[in-house]
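Here you go, one structure.
For this view, one protein chain was removed and the others were kept in their places.
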Amino acid sequence: MGLKRALTLKAASLVVVLLFVLLLTTIIIGATGISDKILNGMVQDNLRAIRQELAREIRNPEDLERALEKIKEDLIRSYGLDKPWYVRMPDMIWRIVTLDLGNSRTVVSFSGSNKISDIILERLPNTVLLMITVLIINFALSLMIGVRVATKPGSFLDRLISMYSAVSYALPTWWLGILMILVFAFYLKIFPFGGMYSTPPPVDPLVRSLDLVWHLCLPVLTLVIATSGSWIYITRSIVITTAQEDFVSIARAKGLSERIVLWRYIIRPAAPPILTNLILSLAAYLGGAILTETIFSWPGMGLLYFEAIMSVDEALILALTYMYTLIYVIARFVLEVLYVIVDPRVRYA
Amino acid sequence: MRDSLLELQEVRTYFYVRKGLFKTLAVKAVDGVSLSINRGETVAIVGESGSGKSTLGRTALKLVEPTSGKIIFEGKDITNLSSEDLKWFRRKAQMIFQDPYTSLNPFMTIKQIIEEPLVVHGFDAREREERVIKALEDVRLLPPETFLSKYPHMLSGGQRQRVGIARCLVLEPVFIVADEPVSMIDASSRVEILLLMRSLQGKYGIGMMYITHDIATTKYFSDKIAVMYAGKLLEIGPSQRILKEPLHPYTVALIDAVPDPDPHNRFRLRRVVTGEPPSPLNPPSGCRFHPRCPYSDGMKCVKEEPEMIEVDMNRKVACHYIEKIAGK
Amino acid sequence: MSLLDVQKLMLYYKTSRGTLRAVDGVSFSLGKGETLGLVGESGSGKSSTAIAIMRLLPRNVELYDGRILLNGVDISKLSEKDFREKIRWKKISMVPQGAMSSFNPVLKIGFQVAEPLMVHQNMRKPETLKKVRELFKLVGMPPDYVDRYPHELSGGMRQRAAIAMALILNPDIVILDEPTSALDVSIQAQIMNLLKNLKKELGLSMIFITHDIALASDICDKIGVMYAGQIVELSSSENVLLNPRHPYTQKLIASIPRLREEKMPEFIPGAPPDLVSPPSGCRFHPRCPYSDGMKCVKEEPEMIEVEDDHFVKCWLHSGGSK
Partner (left out) sequence: MSKYFIEGLSEFWASKTSKMGLAFLLIIIIISMYTLFTFPLDYGTRYWNNPKYWADNPKIAMPEWINLFVGNKFLEHNILSTSTIQKMYPSGAYYIKTYEIVYDLMADQFPTFITLKFDNVTFFSRPPTIEVLVIRPDNSTINLYKFVVEPPLSTEEPPYSRYVVEPKRIMLSGEPQLSLVLSNFLLDKYNLSIDPKDVAEIGYEKVIFGEPYENGFKPLKGKYVFTTTLYARDVRDQIGTVSIVIGGQVYGLMGTDILGRDLSQGLLFGFPVALLIGIVVSVLTTIIGATLGIVSGYVGGRVDEIIQRVCDVMNNIPQLPILIFLTFIFGGKLWIIVVILVLFGWPSLVIVVRSMVLQAKSSSFIEAAISVGASRWRIMIRHVFPQVAPYILAQMIFFTPSAILAEAALSFLGLGDPSIPTWGQILEYGFRNGAVFLGYWWWVVPPGLMIVFSAITFVFIALGFEPVINPRLRRWR
């Protein structure tokens, strides 16, 4: 059936994107010698662990050094450090895919591990929580306000929304976050400065989740204000266009109530183009989320990015770049699936 | 063939569309058409949408490359000429387009639009000016001076189409393809444009290919009619004869489908062909008309493609049972 | 008493250039089982008349006035809700011009055809679909097309579906707005035959809107010729086609290329007027060969009955200058 094929094609093209990013990043870190640095770091880590173990068995320091030297050579060989970077590339790609990038030099996971995969997997849900909350709010807002405005094009509210979307295009999310903290946390003191839970975190599950919501408010508000403008505006434009279609006036002629006309004949057919625009704005939105986490010390991957940059942790940055691409690709795919579901024309094309 | 201006021999024009990743399908827009147009003669190509009539016109002007077959213009084979070698042909053969709204560059003035062919062919400024004025007078955009600096959006549909015709005329062509020149114009102005074209054609002795879906207009504006269906010609002959006694079942139905304004029409049903025109991606085997033909035998018609048979002076029909049908 | 009686219908739009008088005092009546043709060039106000009757008003309406009597009841005075629940589709339905754009692309054809049954008669979906299948057979469509989406149908099939949709509630009146202008000639003939059959079998009353007076002759019992937002001649098809009295009607009929008669078509010089600033007096006077340059320019002629049931809006017949 066409549905499967359309989705397979989409999936394939997104996999190509993922591969391209992997290739690009590995070539760059290979050619600039950073991959050597990362692998050397891993060898050193391993050696340190082995040295402690061996030290218990081999008492003679010279013997120990000799044994270690041999093990080091083995390690160098097993990591491919004796070969040029382009030979190791497939290996390197696999390492990134499995997040087997050794240990972070500076950042430690909440549970105390400094393995990159542990750190990232711990942060991932926090990022996803923030992003999805904003996504849902944005979607609801753009539908509610966008449709409302679309029924009165040229009205004061409509012009206000147009202005708002123009301003929000020029408004850096992260700076807005700073303003929000200044206003709501510093001066008004109604929201916390950042973080995910109060210190110490509440123990009672209910209080704990309320605490989470309280901490979620400002970052979400920031992201919503910075990104919803364009969403609402796009929704408005699409709804206005759809409302002018002949089938809408036919639906009215059929004696359908305005509610049915609105939902079934305007919003429903407008869904595919709205979704398309949503897909297109996803990247900008992802970028906004990274910076928002930084501003609000939200313990997600965006903040991790900032920490990694500040402490010049190449392996961690590499892993995060891959993870963000992966998240983006997955989100794209989910939206594409949704798109195919809402638009029968794609299904049977 | 006496005085033949343009001759198409077994012309085929296929377009290729990619379907999925690997499959390529051929759209057989024109599939083996032979036709000749004499000087000063108008041949009407009549067909429904998707019949390939527009592609045929564009192929005749070499705006689309034919897949196979031959195009002979003034005795010269122009099928495989490069665009450089075609310059003389471009001067002699012109086209009038269907949509007067998109066929004029919105960024250019009427003068710039009409004089462009002259610029391309290297006329000096004085001669350009003269010819542009003359062309505007020819298409009765009067007084011409008032139109020169206008932009297309300032004109009505009929006026725009006249500009399109004027652009055609400045090079004094001998051959014009008019692709549905009046289908997007108000009913009351249609006849005016057609009459204008007809008179200009007579005045300058231009050979014309008049492409239309409306067989009624061919009666006064063509000498020959060629009926096209799914990329093939079904019938060709002098206009008056075809309109009076159409032979091919499809031609019969086409003519029947056109009502004259007669109040008694409403009391009778028209003879119609059932079904719908085939997709050019996947045309029927044998005679392309067989799935809709009341005379189809389900055997020969399905399997064999009928030849164009000369049934009469200058009159050809492609049908296996033409004698039987004509005899009725 | 006629089924539908439209009196002095007016519909003006606000535009950036000024008031556009799309429909300017249109009156006509339609009997039961009758088909009225509204014929005119683009911009003559014929589609706006349909919009005005169905009360499908766009946002920029400046004036909407007149009386629309359905079985003697003025439906133009009904509230929006009553009009929607009692009149639309139940009493008056329509077949729109664009076959493609008249269906919602994301809903199945069957559902869209059946929808009025569910909304107006509270029928359940399976029952309605059964009815739709029967109707599809009547309009010459395969019944299993109910499960298809609009884009999977050809133009002709979509137009048949649109006709089926218009018939689903057995309305008193069907308005057909250029139902065949987007179709090929052979399909157009099929649809016209279908309409004729439906007219005969169901005794439908129809308003048939077209720019092609020859096509109108194919189905209409009465023809109203529209020019610049007004009806200039209104009578039986026989009168209008064989004995036209208004110069515009005469010219319009003369401009048709005819296959079965030896007559060179004529044309009307000039272009249709701009409805934002229509000509004074008789709106046809700038293009009319009989214009006297005086009264025709200054005064608007009344609609008068020149013979039994034959109305013309022209000074030639108003006892003025002959």
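We call the chains A, B and C, going by the order they appear; numbering starts again at 1 in every chain.
Simple rule for what comes next: a residue touches a chain if its C-beta (ideal position, glycine included) is under 8 Å from a C-beta of that chain, and two chains touch if they have at least 3 such contacts.
Since the model is a prediction, treat every value here as computed from it, not as a measurement.
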**Fill in**
Which of A:L3, A:I34, A:L47 or A:V107 touches the missing chain? It is A:I34
**Message:** Considering the complete complex, identify which of B:L63, B:A125 or B:L142 is in touch with the unshown chain.
**Reply:** B:L63
**Complete:** Missing-chain contact among A:F110, A:Y169 or A:W263 belongs to A:Y169
**Asked** Going by the touch rule given at the top, which residues of chain B touch the chain that is not shown?
**Response** 58, 61, 63, 83, 86-87, 90-91, 93-95, 97-99, 102-109, 113, 116-117, 120-121, 149, 151, 153, 164, 167, 171
**Item:** Residues belonging to chain A that touch the chain removed from view
**Value:** 13-14, 16-17, 20-21, 24-25, 28-29, 32, 34, 166-167, 169-172, 174-175, 178-179, 181-182, 185-187, 193, 282-284, 286-287, 290-291, 294-295, 305-306, 309-310, 314, 317-318, 320-321, 324-325, 328-329, 332
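Keep this in mind: only the chains that are shown with their structure count from here on.
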**Request:** Take the average of all CA coordinates in chain B, do the same for chain C, and state the distance between these two points in whole angstrom.
**Result:** 32
**Message:** Two-or-more-chain contact residues of chain A, please, as numbers and ranges.
**Reply:** none
**Complex contacts: residues of chain C adjacent to chain A** = 51, 54, 56, 84-85, 87-90, 93-94, 96-98, 101-107, 115-116, 119-120, 149, 151-152, 165
**Prompt:** Which residues of chain C touch chain B in the complex?
**Reply:** 35, 41-42, 154, 156-157, 184-190, 192-193, 196-197, 211-221, 236-238, 241-242, 251-253, 255-261, 264-269, 271-272
**Request:** Under the touch definition given earlier, write down the residues of chain B that touch chain C in their complex.
**Result:** 48-49, 156, 158, 186-192, 195, 213-217, 219-220, 243, 253-263, 265-266, 269-270, 272-274, 276-277
